[in-house]
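Here's the structure, in C-alpha cells; my notes come after.
Note that this complex is displayed minus one protein chain, with the remaining chains in position.
Read from first to last, the chains carry the letters A, B and C; within each, the first residue is number 1.
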Amino acid sequence: MAELLSLEEAIAELVRDGDSVALEGFTHLIPFAAGHEIIRHERRDLTLIRMTPDLIYDQMIGAGCARKLIFSWGGNPGVGSLRRLRDAVEHDWPIPLELEEHSHAGMAARYAAGASNLPFGTLRGYVGTELLERSRDTVAEIACPFTGEAVVAVRALRPDVGIVHAQRADRQGNVQIWGIVGVQKEIVLASSRSLVTVEEVVDELEPRPGAIVLPSWAVGAVAEAPRGAHPSYAHGYYDRDNGFYQRWDEISRERESFQSWIDQNVLSGAGVA
Amino acid sequence: MAELLSLEEAIAELVRDGDSVALEGFTHLIPFAAGHEIIRHERRDLTLIRMTPDLIYDQMIGAGCARKLIFSWGGNPGVGSLRRLRDAVEHDWPIPLELEEHSHAGMAARYAAGASNLPFGTLRGYVGTELLERSRDTVAEIACPFTGEAVVAVRALRPDVGIVHAQRADRQGNVQIWGIVGVQKEIVLASSRSLVTVEEVVDELEPRPGAIVLPSWAVGAVAEAPRGAHPSYAHGYYDRDNGFYQRWDEISRERESFQSWIDQNVLSGAGVA
Amino acid sequence: MTTETEAPVSADEMMTAVAARALTDETVCFVGVGLPSTAANLARLTHAPRTVLVYESGTIGSKPRNLPLSIGDGELAETADAVVPVPEIFAYWLQGGRIDVGFLGAAQIDRLGNLNSTVIGDYERPKVRLPGGGGAPEIAAMAKEVIVMLRQSRRSFVDRLDFRSSVGYGDAPDDRKRLGMPGRGPTVVITDLGVLRPDPESRELVLTQIHPGASVEQVREQTGWPLRVSEELEETEPPSGEELRELRELRATLEAPR
Partner (left out) sequence: MTTETEAPVSADEMMTAVAARALTDETVCFVGVGLPSTAANLARLTHAPRTVLVYESGTIGSKPRNLPLSIGDGELAETADAVVPVPEIFAYWLQGGRIDVGFLGAAQIDRLGNLNSTVIGDYERPKVRLPGGGGAPEIAAMAKEVIVMLRQSRRSFVDRLDFRSSVGYGDAPDDRKRLGMPGRGPTVVITDLGVLRPDPESRELVLTQIHPGASVEQVREQTGWPLRVSEELEETEPPSGEELRELRELRATLEAPR
C-alpha cells in the first residue's frame, strides 16, 4: 500500500545522493514540484533520467544536482535550447555532466523492459546512426533466432527512484491519470522506489474516459502537490504555461539570472514559479 | 479507411482456404458470428490461432475448417474439455489437427511482437518445461547482450487475417471497445488483413471510461453483427450465456449431436445459438 | 439468500477453506477459475478483506459479488481497480514480479511439485488431451509463491509426469535458481485428503496436515510414490460456521441465474 506523505517527507525519504532518478511526464504532468523539492534538499551526484529533460532538468542540472543525464531530446519545446543543460555540457558549469543519449523509441523500450523485469528491450532503430556507436554499453545489435534478422537490444532502465505527477489519488493511495499518459505507468513499475505527486487526494476515483489507474500496492508513496506540474500542465486542472516556457529562455540565459530565479522561486521555498 | 461490409461479404473477401486466421477475444467479445460465417463458407486448411480456442474453435475444428491450431489453453472455461478439439487430436476426426502449443504469456508476447513489426518477442518463461522442447521452431533461448542472462524469444505472430468483435463502430469505421480488452488491438495491428464485427454502427463514439479506440485507417473491414459474440458476452450489451457453455459439454459429446447442432444452428443460417 | 450450513463438509469445500486460510491479508493473488477463484474470494470475504485479486484476463483488484464461471466474466472488469490488456498483465504485472501468490491446479503432480496440465499419455498420440498450460508456466516461475490445489489419487500424484507443463522444483533442490526463476515455487499443496509442503532441504513434498476423516494410510494409498509424512503431522481444523456459510453463499452465486 502506498504511503501518504508530505512532499518534503517523501523526497527526504526516497531520494538519496548518488541515486538514479527518473522524473517522467511526456510534456504533460511533469513533476516540477518534486524536482524543486530535490533542489531544496540539495541532493547531489544524481543520474537524472528523462526522455525530454525539459525545464525541470535544466533547473536541476543548473542547481548542481546531476552527475549524469540519460535522455533522448534535450530542448525547450517550441522555444529552443535548454541553456543550463548546454552550459553543463559545453562548459562544465556548475559541474561536468556525463551524457547517455538515446532515441525516444529506445528510451520507451528501455522503460517498458524495466517494468517487465526484462534485462533488455528490442526495437528496430539506431542502425546507421552515430547514436549506436556512442552508446555501446546500452545498445547492441542482436540477431533474431528464427529469421536471422538484425534488430537492436537496449538495456532496461530500472531507476532507483521513479517520480511522476498525476491528477488524483484516493485515500488508499490508488492513483488516477488521464490525458496524455506518456510513460507514467512504466516509470512507477520500473523503479525500485516510486513517488506519485498528485493535484489532489479525493475520497473516490470516479471513472473517466481515457483514465488509467495505478493500484496503491504498486506505488511507493503519494504526496499531494497542487499545481505540482506547473509550468507544464495537468489535464482537467490547468493549462500549460507557454509564457513561462518562453520566459525561461531569458531567465536561464545567464548563470546569474538563473541563480537568482532559483534563489527566489525554489530555494526560498516560495513555491513554484 | 475501414470498409463497411456485411458479415457475409467480409468473410468471403478476407478469409481464404489455407490462411492463418486469429479470431481473438479473451473470454469477452469472442467473434462467434464471424466463426460461424467461416463455417458456412466451408473454408478449409486454416491455421487457427487463439490463446483460448473456446467453443468457437471447437465448432470450427469439428466442422473441418482447421489443419493446425496455435493456442495456449484449450478447455471449456469452468466446465471441462473441448470435446471436438480432443476428438481431432486424439482420433483425427474429422481430420488430423496439428498443434503449436504455447503459454498465455508467450502468445501475448507473440501478438505484441507482431503488432510491433518485430520478428520475435522476449519473455522470461518456458524454461524447465517440455513446452520449450516441443516448440523449438517458435521458442528459443537467447542471451542478454548486456548481462549475459538467458531469456526466451518467441516468434512473432502475423496472421493472414485477424478477426475481433467490438461493441461499436462509427460510420467512418472507427472502432470502440471497452471492458476486458484482451489482445483485440494487437490482433488487428498484427494481421495482414483485419475484420472487426460490432454490436452496432453508431453516428458517434461517445467516450467511455476504460474504452479504447482503433482508428478506421488501422482496420481493414467492419461488419455489423448484433449479438455476434454470443454465447460469450459484450460488456454493456449482454451477459455471458454460462448455461450455453454448460450445455455445449453435452452437445459436443458425440459427433452426431455436434453435427446436428451445427446443421441446425450454423449451416441452416438460422443464426447463432 | 439462504444457504445450507448443516450439510456435511464436501472435499471441495475442505480444500477451498484450507486454501483461503493460506492467504494472509493484503496479498496480491493471481487467480484462475474454479477452486482457486473461490478460495481467494472466500479469503477476501472473511479474514483477508484487502486481498487483491488479479485475473489473467487483465482485471486488477476485482471484487466480484458472484463467482465467475470464466476468467473473464464481465463482473471482474466492472468491480476492478484497473483493467489492462492481456500482454500487459503478463509482462508488467506477473513477470514484473508484483504477484505474491499464484494458485494452480493440474492433472498430475510429482514429488518435486512439478505439474502436468497438458496430456495424459504420449504428447503426439495422447490418451487424454488436456487443456494445456495457459497461464500456469509463467505463474509457476514468477509468482513469489505458488499454492497448488488438486484431488489426491494415484492418477494425479504420480512418480513421473506424462508432460512437464510447469516447474515446481524441477529435478533438484536448486533447479529454480539454476533456471533463473525469481519465485519460491510451490509452498503448499492442498488436496481433498490433506496438505503437503516441500521439505526445506530436498524440496520433496511431505504430508504435514491431514483432514478430519482421512488416514495416513489412505493418503499413502492415493500417492504414486513412497510418501514422506511429517513427524509433526497436524489435523486440519474443519471449516468454521462462518467459513462454511460464506463459502456456500459464494458457490450459490455460481449456480444462480444472473
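Side notes on the structure shown:
As a convention for this text, a contact is a pair of C-beta atoms (placed from the backbone, for glycine too) under 8 Å apart; a residue touches a chain by one contact, two chains touch by 3 or more.
A quick note: this is a predicted structure, and the numbers were derived from the prediction, not measured.
Considering the whole complex, the hidden chain is in touch with A, B.
Contact with the omitted chain, checked across A:Phe120, A:Tyr233 or A:Phe258, is made by A:Tyr233.
For the options B:Thr52, B:Asn174, B:Ser194 or B:Ser232, the residue in contact with the chain missing from this view is B:Asn174. The missing chain, though absent from the display, is touched by one residue of A:Ser6, A:Ser192, A:Asn242 or A:Ser260; that residue is A:Asn242. When you scan A:Thr27, A:Gln172 or A:Asn265 for touch with the missing chain, the hit is A:Thr27.
In the full complex, subunit B touches the omitted chain through residues 1, 112, 115-118, 174, 185-186, 189, 212-215, 217-218. Taking the whole complex into account, subunit A touches the unshown chain at residues 26-28, 51-52, 71-75, 77-79, 81-82, 85-86, 89-90, 101-105, 108-109, 111-112, 123-131, 134, 149-150, 179-183, 185-186, 210, 233, 235, 239-240, 242, 245.
As a convention for this text, only the chains that are shown with their structure count from here on.
In terms of their C-alpha centroids, the spacing between subunit B and subunit C amounts to 28 Å. Rounded to whole angstrom units, the spacing between the C-alpha centres of subunit A and subunit C is 40. Residue positions of subunit B touching 2 or more other chains: 123-124, 149, 210.
Subunit C has residues 91, 95 in contact with two or more other chains.
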